[in-house]
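Dropping the structure in here first, questions after.
Left out: one protein chain. Kept in place: all the others.
Showing chain A:
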Amino acid sequence: MSVSTSPQPHEASQKRPVLQLKDLTRVHGSGATEVHALRGINLDVFPGELVAVMGPSGSGKSTLLTIAGGLDMPTSGQVIVEDTDITHANRKKLAALRRRSIGYVFQDYNLIPALTAAENVSLPRELDGVSARKARVEAVAALEEMDLGQLADRFPDEMSGGQQQRVAIARALVGERRLVLADEPTGALDSETGESVLALLRSRCDEGAAGILVTHEPRFAAWADRVVFLRDGAVVDQTVRSQADSLLSGAAAGVSGRDGSGQGANEL
């Protein structure tokens, strides 16, 4: 739970960041069609911390997330996930990293339609070579921990959108994974369901995971410990919620209609 006003939280001495982005730039195309998606981004995300990334369309939010997860490569700069510099890792290593360290949650259609909830959750473990039975036990445990045990044997098309997103979060954190990259996870949901999904994400971070949440709804950004504002590929502002707010959010998790303090001021 980072509370300091600087990008470096006060526990920096005790905890190492799960994700470090250093001087990240990404240029699409070249010459006349050159587009600077990211210009010199620096960001550290620590265990237990949920960072919201906000900004208008085209500000580079999604690019930031894809590069952070190794789905895309930066033009320059470094991405360090749990002490591994992934900018120089090969495809195989990147895939392994996504299996073991990084979990993605997209806006919708996160789950593979051919697999049940439990199988979806166990997929990264199975791909990693863990036996089907062991992976399933882990997956069911993870689902039960999030009160989703009753969904274990349902196929995605037998679940509501919110349930699907919550299963996707369970999958993003199965095994040893500690980094969730969520790209507008509530974008396709009504606000009440969206709140419940975020509450789950928040609680997972409180348990020690690190998360980045891309959103353009201030309401949802209020769940975060920190909000990073992007415009034209650069960080233009950062705010940190007060510890009190953070405590409150912890106590009132799941309560809808809550205002993040200082939101209005932080909006660009």
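Criterion: contacts are C-beta pairs under 8 Å (C-beta built on N, C-alpha and C of every residue); 3 or more make two chains touch, one makes a residue touch a chain; residues count from 1.
Just so it is clear, contacts and distances are computed from a predicted model.
Asker: According to its UniProt entry, is the unseen chain "Ligase-associated DNA damage response exonuclease", "ABC transporter permease", "Formate dehydrogenase subunit alpha" or "Cell division topological specificity factor"?
Answerer: "ABC transporter permease"
Asker: Looking at the whole complex, which of A:Pro17, A:Pro124 or A:Gly194 touches the chain that is not displayed?
Answerer: Of these options, the touching residue for the absent chain is A:Pro124.
Asker: Among A:Arg98, A:Arg166, A:Arg204 or A:Arg219, which one touches the chain that has been omitted from the display?
Answerer: A:Arg98
Asker: What does the interface between chain A and the hidden chain look like in terms of residue numbers?
Answerer: Given the touch definition above, chain A has residues 66, 69, 71-72, 91-92, 95-100, 102-104, 106, 109-115, 119, 122-124, 126-132, 134-135, 171 touching the missing chain.
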